[in-house]
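Left out: one protein chain. Kept in place: all the others.
Our next item is chain A:
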Amino acid sequence: MSQFAINLLFVGASFALYIGIAIWSRAGSTKDFYIAGGGVHPVTNGMATAADWMSAASFISMAGLLASGGYANSTFLMGWTGGYVILAMLLAPYLRKFGKFTVPDFIGDRFYSNSARLVAVVCLVVASVTYVIGQMTGAGVAFSRFLEVPNTLGIWIAAAIVFLYAVFGGMKGITYTQVAQYIVLIIAYTIPAVFISLQLTNNPIPMFGMFSTHTESGVPLLQKLDDVVNALGFQDYTADVDNKLNMTLFTLSLMVGTAGLPHVIIRFFTVPRVADARWSAGWALVFIALLYVTAPAVGSMARLNLMTTIYPEMSGQVENYEEAASDPIRYEERPDWIRTWEDTGLIEFEDKNDDGRIQLYNDGNEDFADTEEERGWEGSELDVNNDILVLANPEIANLPGWVIGLIAAGGIAAALSTAAGLLLAISSAISHDLIRNMINPNITEKGEMLAARISMAGSILVATYLGLNPPGFAAQTVALAFGIAGASLFPALMMGIFSKRVNNKGAVAGMLAGLLATLLYIFTYLGWFFVPETNMLPNTPEHWMLGISPLSFGAVGAVINFTVAFLVSNATEEPPQEIQDLVESVRSPKGAGAATAH
């Protein structure tokens, strides 16, 4: 069977499974549609949350970022897991006790104001749609590579699949579909990692393999990697970073963004009890961590494999790295996986010094210029896109064809599950919070379901259209989603629970200040609405305010939100007694029923 047929078989079989589950568990009532009848077990819910959470960014992109950035990109690992600690302690149990369907529901009721509800809907929709665009782009790339179709067609196939099960299945369909997707994606991620860890370190568990001895050279793997990249002018893989302020703020942004993203919060409405909401957050993190502790191993091992593929003499025990580094492979002798990916344009080779060999090194390093001249190198000749790393991993390690098919299915599952969860959050915000609670309170249950499905279809179309012409780099788009959620929704939710003093005016002013400050800072460097050439300052560290990158600004936006909300609240009247009673009741698990409509 050809690789194409195997890919088709794996992706096709996994789709049949998801769609089958969606049809089997079709939602009957409004409540089923949004929150699966409130009866999902914490472990099941944790697994579904993990699938919801781990998108194309985690599955496809993150290990590649770790491979290229080393220690500096640990921010993604800590940020995308540490947010669950905040979520478990500061939000999930109380929002479950509150017992309504959506995030704007809580903000609207707690701050007794339809303006607050409307602002929350806007923040939610902007953050979620931005996030879906990235997923559509990611799913499109995975489809086009493995099904060998054009990128545009790949995105439309993704849109059709998401439409089918999100629109017809609702939350219950999604919950069980996402359990299936989690299982597919975690198997797809771990199997190649285990094989590669065995090949390099003889240790079957990648997270331990990464810190063990590299079998071929007899030195610890990370030290080997430092030596190898150092000999090619790169900074050490494990090197510390200078700008710790930015690293701290970026991690914090990703953490508060995690806690503020509506598609994750909505998950905690689906468990039967408040105690289950706490356990559920823990289980979600366990399932997420299975991938997240493997990712740094995948990243470091793939970087080492890539380097020793190009410089075979560096792989074993090396006496003199200078010498080993001066002898890269001939372009004609490159392995098959480089050839395959060259076809997609995601690996590019240009023989700058016409010696028929592949030089891959850091040509931007001034200290390395002398060595460069000595060796007759005229620039790094191989351009490898970070995002292919996880997808190419099985090929790099010479694993059988079915593993490649599996990873195709896993990558697509990651992108689709997150897109579906986000679409559900968007549709419930529009049909429930905007239409039912603000525009037409007399809408029938049927009408509300219809509105939910129409808004889902509408968001899919918008996201697909923007995915065809993405506003920027996928990682930047995703970071914007985190910045918006963290700077706008997270502080409002937290103050709604932990302060009785913050009132309607404070919350609205705070959310708007946090949202606008963050958007303004990002657009200043990345262009208005991401349109190229419209940025007012170049996006380089010298121009950043206090060295804070636009991706890290969500944390500052959150601080602005908190500050403005407290100042405005203290200058205006106290919230009415019934709101203070509401806060009291949210704080205590006693008397929590199943989540209700009203």
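In the analysis below, contacts are C-beta pairs under 8 Å (C-beta built on N, C-alpha and C of every residue); 3 or more make two chains touch, one makes a residue touch a chain; residues count from 1.
The rule is simple: contacts and distances are computed from a predicted model.
Hidden chain, UniProt protein name from the list "Putative solute:sodium symporter small subunit", "ABC transporter permease", "Fe-S cluster assembly protein SufD" or "Tryptophan synthase beta chain": "Putative solute:sodium symporter small subunit". Interface note for the absent chain: among A:Met1, A:Ala16, A:Met89 or A:Ile187, the touching residue is A:Met89. Only one residue from A:Lys100, A:Arg117, A:Arg145 or A:Lys224 touches the chain missing from this view: A:Lys224. Across the entire complex, the residue among A:Leu8, A:Leu198, A:Val293 or A:Val559 in touch with the chain not shown is A:Val293.
Mapped onto chain A, the interface with the missing chain covers residues 66, 71, 74, 77-78, 81-82, 84-86, 88-90, 93, 207, 210-212, 219-224, 226, 238, 240, 244, 247-248, 251-252, 273-275, 278-279, 281-282, 285-286, 289, 292-293, 296, 584, 587-592.
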